[in-house]
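Note that one protein chain is taken out, while the other chains of the complex remain in position.
Now for chain A:
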Amino acid sequence: MRIECPICGSRDRREFYYQGAAVAVARPAPDAGAEAWDDYVHLRDNPAGWHDELWHHEAGCGAWVVVTRNLTTHEIRDVQLAQSVKEASA
């Protein structure tokens, strides 16, 4: 699998560390309540389709990226810097 790092270009996925769903970017407020925190830390969707997920370009530039990948075909539709995603949501 290849991931198009927005900084480095197309790279083999073995340069990346896989983290999980990109919901990790949307950290709740400390007082958001047990349900919100349970959801944030533990509950994940496992869609047979498109999925936003976090990868870390550990053996490259060190960027965290949000990869939009189809879990059934491994097709990658979009790769964004996690920083851009966070800034856009702020």
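Heads up, the rule we're going with is that a residue touches a chain if its C-beta (ideal position, glycine included) is under 8 Å from a C-beta of that chain, and two chains touch if they have at least 3 such contacts; residues count from 1.
In this text, contacts and distances are computed from a predicted model.
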| item | value |
| --- | --- |
| Protein name, per the UniProt record, of whichever chain is missing from view ("Sarcosine oxidase subunit alpha family protein", "Amino acid ABC transporter ATP-binding protein (PAAT family)", "1,2-phenylacetyl-CoA epoxidase subunit B" or "Hydroxylamine reductase") | "Sarcosine oxidase subunit alpha family protein" |
| Absent chain, residues of chain A that touch it | 1-3, 10, 12-13, 17, 19, 24-25, 27-28, 30, 32, 34, 37, 40-42, 54, 56, 58, 62-64, 72-76, 81-83, 85-87, 90 |
